[in-house]
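Every protein chain but one is kept in place in this view of the complex.
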Amino acid sequence: MNIRSSLAFAALALAAGNAPAASADLTVYTYESFISSWGPGPALKARFEAQCDCTIAFVGAEDGVALLNRVRLEGANTRADVILGLDDSLIAEARAHALVRPHSIDFASVPMVAALAWADDSFVPFDFGYFAFIYDDRKVSAPPASLAELVAGPARVIYQDPRTSTPGLGLLHWMRAVYGDAAPAAWARLAQHTVTVTSGWSEAYNMFLRGEADYVLSYTTSPAYHAIADGNAHYRAVRFAEGHVAQVEVAALSAHTDDAVLANRFLAFLLSREAQEIIPVTNWMLPVRSDVALPEAFEQLIRPDRIGFVADEIGARRAAWVREWRDAVSR
Amino acid sequence: MIAERLSPPTGAAPDGGLRFALGLRLMPGVLALFVMLAISVAALLALALRSNAGVSLTLLQERWFWHVLRFSLWQALLSAVLSLLIALPLARTLALDRHLPGRTWFQRLCLLCFVMPSLVLITGLVTLFGRSGWITPLLGGGWQLYGLPGILIAHVYLNAPFAIRVLSQRWQSIPVDAWKISAQLGLNGWQRFRLVEWPMLRTALPGVFGFVFLLCFNSFAVVLALGGGPRATTLEVAIFQALKFDFNPPEALFLACMQLVVAGSLFVLFSRWGGLQWLVAARAGDAWRPQVGMAVKWGGRALYAAVVAFLSLPIVSLVPAAAAAGRALPWPEIARATVFSVGFALAAALLAVALALAALSLWRHFDDAPRRRLVEAAAVHHLVIPGMVLSVGVYVLLMARVNWLEWGWVAIVLLNALMALPFVFVQLRPSMFEYDAQYRPLLADLGLQGWHHWRRVLGPFLAPALRRVAAIAFVLALGDFAVFGIYGNPSWHTLPWMIHALAGSYRLDEAAAAALLLLAVALAALCLLERARA
Partner (left out) sequence: MLEVKGLRVGRGGLRWQHDFALARGRVMALMGPSGAGKSTLLECLGGFVPPLAGEIVLDGRPLHGLRAEDRPVATLFQQHNLFEHISVAHNLRLGFRQGNPSAPQWRRVVDACELLGVADLLARLPGELSGGQRQRVALIRTVLRERPLILLDEPFGALDPDTRIEAGDWVRRVIDRDGKMLIFVTHDADDARRWADRTLEIGAA
């Protein structure tokens, strides 16, 4: 293939991949892995389009934070009808910048998971997960019973940078929930046996799988993935006595949608049993409905108690927490 | 010997009509210059205007900021020195040892690290040097990858190959007459180095050093992951945090400006130490090289073997995982992503080369140092502006007028071309300079100019250099993640993006397979590019 013909080829390919959102009835902004072929996106799209007689277009940002920034940047110019994939730590900011508008869902009519205690008028949860440290039971025989034990002990730990990743931010939240103002000392203690802090989840998880650490920060659902996709039951989450912090992923109507009716229908669809059965095995998080039938591996997962701050508080204190962490572990 | 300044081609000023024709010929250069500068200025302005507060200076009072700045400089300096220490002897071996096996492939391998996703590099290095790494047992009991060693290893991996390529190129450009004279005068190795090789190195080394320094200065994911935690934070991490997590444009702007000033002035300093110098006319067809001593020869070969192993082992370490996952890959999606990746990268590479040529046409027209430096700054400054700042700025600037969902691919191509431009421009400039130094009077005498000149004479002269820089621009754009992250769209997914998405949902083996594919695509494209005759 010479340069000229490959150029023509590329131009053709570009022309073929024409604008996705131009012709769709509903544009959903979300994060990348949600809409990949192995994520929940394609199945949800097919099911919803079959019942609404409409078309959906997904637009993927890198992750939840990038998604928020994108909508923020675009302001009134946004093409989003639905914003899907922010998490509870980002809710305060999305609300403060008037990016969303109230939905018409009545949570009372849905058997929601009790631990969520959800009653937000703008944001609809579509899945959630507890942060947890994962280990390999072939290498670790006596996992710690509490966060305090992990922080104190000599086990090698990898986690993510709270400045660049959601789980990292989750740990920040978790440490604060457990230690309160004593968190800096705990961070300093943890730093002594921290292998490294990565910018993203995948680097950390990959390093853990390659044997670099005994524990990696991830979700309680991680073992379910290994059990179902790899048939490997050796990866387990540690249950901490202090309780776990949760990440709740939410969707909302864009403040600038021009079809609120259809967008509301989509939010309601996300809460349907049908959708809630798809999401856990594709997005590897827990369903928000309590009446969903899940694969056996999900039954094996630890069921921690939920602790932590409310969304608005996380939003307000995040910057201070990050600084506290940074100073404690940089010393 | 002719110094950089050349006298203007003629004495008297051209008349009106001529000036117009001249102006027309400079149009592409002026246009390119405008595009290069306007986009950066507009992007920074757009960010500044987003924030009512303007640039925030509060960080200057924080100790943490100074710590980050110091660490950025320190690790970049060490990384650059180490990279060059490895690159210098190897570049010499490549240039002088005519029977070195696999030279062509090695040169391609040297470019692959530009396309390697940071996740893949980190994983690869961990597999080699980590706790249970392949090489770790050889390193003794006290070995600890995380910290400065990890950062330095990664930066040498990322940058030494580039330095090797550029320096061996310069070494090869030493005229054969100079080698012959030195042999005929019976100079010993040291004298030959001082009289023949050092003059070439002295002009090229500061520029290469500055370049590698900047690349390390801007490093991010690798520094975090292998640096062992937030102690090892660079300015780039802070910019990323400010722009992404805190969405604090004033702070991001401040940091970006700091980076521009600090890194930019250091780069200017380095490059002014160097400069271009034309020694002797290049003559085609003769390729005699001096015999080097046995010790030097075999030392060079041993180093060559070690570097080949170092560069290829992280790639090889992907194979077991990739082989396990090969069949599970979502092939239709991967195939599509490959097509788009190649399409974007090819378009960006061609655009980068075109921009560089246009800028150089202006550069060679100017005969005074200040205006030449303006052109150089316009073409090279993208190296110090974080891609994310540029991308977000342009996005904000035009989002009210442009539907990025539809036109994002234009930005992907354009911004990737701009990011590759410094590499292209800096490497084309010596060729252009040599050409002018050797042929300027002849060109004037023959009245060669315009398209005819380009097609018949200048084009063929530059062709090898053009292929070389197009290859670099191509792999740079092929590996792009930052720009696509802003303008990307599911209908035109690229391979790096796929790798990221796979790795982000537990599919690390599939990600390894996709990464291998990306590297293979890059390699195939490099072979094609280097074979294609203009």
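Note that the chains are named A and B in the order they appear, and that numbering of residues resets to 1 at the start of each chain.
Note that in this section a residue touches a chain if its C-beta (ideal position, glycine included) is under 8 Å from a C-beta of that chain, and two chains touch if they have at least 3 such contacts.
Since we're looking at a predicted model, the values are computed, not measured.
Taking every chain of the complex into account, the omitted one touches B. The hidden chain makes contact, of the residues B:42, B:257 or B:457, with B:457. By the touch criterion stated above, the residues of chain B touching the omitted chain are 7, 9-12, 14-15, 18, 281-286, 438-439, 441-449, 452, 456-457, 460-461.
Everything that follows uses one rule, which is that only the chains that are shown with their structure count from here on.
As a whole-number value, the distance joining the C-alpha centres of chain A and chain B reads 35 Å. Of all residues in chain A, those touching chain B in their complex are 1-3, 6-7, 9-11, 13-14, 17-22, 32-33, 35-39, 58-63, 65-66, 68-69, 72-74, 77, 79, 93, 156, 161, 163-164, 191, 194-203, 205-207, 209-212, 222, 225-226, 229, 283-284, 319, 323, 325-327, 329-330. Touching chain A in their complex are the following residues of chain B: 64, 67, 118-119, 122-123, 126-127, 130-132, 146, 150, 220-221, 224-231, 233, 237, 240-241, 243-247, 330, 333, 336, 339-340, 342-344, 346-347, 350, 392, 395-396, 399-400, 403, 405-406, 409, 485, 488-492, 497-498, 500-508, 511, 528, 532.
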